[in-house]
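Note that one protein chain of the assembly has been removed; the remaining protein chains are unaltered in position.
Chain lettering (A and B) follows the sequence in which the chains are written, and residue indices restart at 1 in each chain.
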Amino acid sequence: MKYLGIDPQKIKIGVFNFTCCEGCALALANKEETLVDFLDLLDVVTFREISSDRGEDYDIALVEGSISRDDEIERIKKIRAQAKVLVALGTCACYGGVNNLKNQFKIEEVVEIAYGKDKVETSKVRPLSDVVKVDLEIPGCPVSKAEVEKIVVDIVNQSEINFPEYPVCVECRRNMNTCVFDLGMICLGPITQAGCDAVCPNGGVGCLGCRGPAEDANYESFREILEENGFTMQEALERINFYNALPGMVIDES
Amino acid sequence: MIYKVITKKEFKKFVNGLINSNETFGPRQVNTAKDGKPIYQFKEVHSFDEMELDYTLSYSSLKNFFLPFREVLSRYNFTDDNWEQEIEYRVNPRVIVGVRACDINALCKLDDIFVNGSFPSPYYIARRNNTFLIGMDHLPMDDCFCMSMGELVVRQGFNLFCTDLGDRYYLSINSSKAFNFLRNVKTTDPTDKDDRQWLERRNLIKRSFNTTVDTSSLPNLLDIEFDSPIWEKWGDKCLNCGTCAMVCPTCYCYGIEESIDVSLKSSRRERFQHSCTVVDFAEVAGGHNFRPSKEARLKYRYYHHYHGFAENADEQICVGCNRCGRNCLAGINPKDVIDDLLMEKTDEV
Partner (left out) sequence: MKYKLPKEDINLKPFMSKPPRYNWKDVIMRTDKTYKCEIINIIELTPMEKLFHLKILDPVERDIFSFRPGQFLMLEVPGFGEVPISISSSSNNKEYIALCIRKAGRVTDILHKAKKGAKVGIRGPFGTSFPMEEMIGHNILLIAGGLGLAPLRAPLYWISEHRDEYEDVSLLYGTKDPPSMLFTYEYAEWEKVNHIDLLTIVDQGDDGWTGRTGLITELFKEMTIDPDNTFAIVCGPPIMFKFVCNYLDSIRLPMNRMFVSLERRMHCGMGKCCRCMVGSTFTCVDGPVFDYWSVMNLKEAI
């Protein structure tokens, strides 16, 4: 900030998509009230959703999507080499995300179901951090624009970035929601990191854990709670596998 | 205190008068739980009939009206190389109808901290002084234990309190505002019969409690049993989800977050309700956590509630509404935890 004698610096960003729905990049372009101010902080070098310019001199690469093909590995490595800071944007980039559904089947089956008989080269779905060094992970499916704004403002001001460590329940209860367990549904809120303002429970549906694990999440107790509430582990796993962002919940039954 | 009696019909007229002239909140059903029980919250109401005054207890407490879960404390407006701080206190008057005894007593505990404690909070005072509270008695739920905490009877902290006598209310009038408003409707002085019925009603309420929790020795016992294994037992279950503190009418601790607006022209200094059961509560720069275990964190919540803090006149701050116990997914509740603690002690002797 100017009052500290520090000049805010526009950040040169490139936005890149890998295997995903491109919803996170789209989320960046919403929240109209502040969009003009938001774009003012950025010097967008590459961003397919809002401009057709293609440049190579970005400092910060915002990368959405997971890695699922060999050519993607090459591409992400190139981006890594150029970017001073590589940000994994969204659950797909951070954890593999929805694409993980694919991992539950045999690769050949997936290829056949998705693409029919034409062979397409595809491999196991991986988060970016499996392939390159990631400097900052912003989880969420899609990412919360409010959170991205905050982070961008912090970067522009050269400030450290803080994430909440506590679970979604804290935000959910601050919003005075009725706990969806009381309504007879499963919610992964107690073991999932907050920061989304509990959007799913706000809407009356259980959290799917898209933001990954909360600090010191108590999986063991949560398993018991699921059981006491009459849910099977299978039902819970179906939810967890949706994003696969809560590896700690999945125990090896053997 | 002045006592009057009012018929329910007149009372309705009275409350509708308030509703028409002021922002008013009352208990309303917001959901139905899976066991078929209604879930209530205090919501804005526009007529008497929208309220469900026979409600049990609101799901979350009333504290958010005085200590909002999130609140902008001040704003900074940036000019070229300077800033100005902007502070404003909320003042819109409002009425809350149907407040239970435990919730009124909880507010009195908060008053001790935010009005009578060191550094009175203008944010709290502005809200408290502009809120007109109408209390109402009720038959306890199975797990209520406010009687054990001595919080069944209200003495102060409200404007008007109604004791249900069937077709009429026995009114305890605790403010001149309430007294003046009541001149607009017909009230009578209590007769001998009213007084008797009032006492019967009080006795009925007292007899209806099914849960007792003995907390009398806890201020010492919590020190003595600070290293008791029961904390590990319950701590292992705790999700550190903060739910207990969020729904509790007397949990008041908070965190501050500051954020710069996207325009870079201003920033907000915000207060968020927090909880000592949450992982980062006592964490400091560099990652050191003064309460690193679930057990230590959960224990602290009990310590604060049943030991009391110096700032709070060393008074226990729990009022026995059992919202924390009812809402804890892990089944951690004051009755069981305290019984365990007492048992521990008895076993050892």
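Everything below uses one rule, namely that a contact is a pair of C-beta atoms (placed from the backbone, for glycine too) under 8 Å apart; a residue touches a chain by one contact, two chains touch by 3 or more.
All figures in this text were calculated on a predicted structure; none of them were measured in a lab.
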Contacting the left-out chain in the complete assembly, out of B:6, B:113 or B:298: B:113
Full-complex contact with the absent chain, from B:7, B:56, B:74 or B:217: B:74
Positions on chain B where the hidden chain makes contact: 17-18, 20-22, 73-74, 76, 78, 81-83, 85, 87-89, 91-95, 113-114, 117-122, 125-126, 129-130, 132, 177, 181, 184, 223, 226, 252-260, 267, 269, 274, 276, 281-286, 290-291, 296, 300, 303-304, 307-311, 314
Chain A, residues in touch with the chain not shown (by the definition above): 1, 3-6, 157-160, 162
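FYI, only the chains that are shown with their structure count from here on.
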In the complex, chain B residues that touch chain A: 30-31, 33-34, 39, 41, 59-60, 64, 69-70, 78, 80-83, 236-243, 246-247, 259-264, 272-273, 275, 278-280, 283, 294, 327, 329-331
Residues of chain A defined as touching chain B within the complex: 1-3, 5, 8, 34, 37-38, 41, 149-150, 152-154, 156-157, 164-167, 169-170, 173-176, 178-179, 181-184, 189-191, 214-218, 220-222, 224-225, 228
